[in-house]
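The other protein chains are all here in position, but one chain of the complex has been omitted.
This part shows chain A:
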Amino acid sequence: MKVEQISIFIENKSGRLADVTHALGSAGINIRALSLADTSDFGILRLIVDKTDEAKTALKDQGFTVNKTEVVAVEVPDRPMGLYGILQVLDRGKVNVEYMYAFVERCGENAVIIFRFDNPEEAIKVLTANGINVLQGERVYSM
């Protein structure tokens, strides 16, 4: 039920983000979702792509530091209070969210949110027990 995400260390220097996307594009890799967390010195670019391992190799070949982590993709009703409902479930289940970002694409009537939990197994249990749809990795990569 988990989704593979790659994260890339980038210094705050002009052109580095372009270098990443160029490396991925040249390797024929498509980006599904993206989030950039930044500080004054560096940023962490988190990506969900259609071919995780190929993307990792392509970036490492270009000298980037790349890690793979597991995140959870959750369908969120695309209406007011939709996200709140899910966060409420997580809160009641005492699940801590490390970070989250929204998926650019829609999935039927719902939006997709990517969550990074410190304990993904527990989070998935809580979500599914409350009738919330957690998406399979394959589904997300091919959206």
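FYI, a contact is a pair of C-beta atoms (placed from the backbone, for glycine too) under 8 Å apart; a residue touches a chain by one contact, two chains touch by 3 or more; residues count from 1.
In this text, contacts and distances are computed from a predicted model.
J.: I notice the complex is incomplete. Of the names "Carbohydrate ABC transporter permease", "Phenylacetate-coenzyme A ligase", "Ion-translocating oxidoreductase complex subunit C" or "(2Fe-2S)-binding protein", which is the UniProt protein name for the chain that's not shown?
T.: Going by its UniProt entry, the chain not pictured is "Phenylacetate-coenzyme A ligase".
J.: With respect to the chain omitted from the figure, which of A:T69, A:N110 or A:N130 is a touching residue?
T.: A:T69
J.: Could you please point out the chain A residues that touch the chain left off the display?
T.: Residue positions of chain A that touch the missing chain: 5, 7, 9-11, 16, 37, 39, 41-42, 44, 46, 63-67, 69, 98-99, 116.
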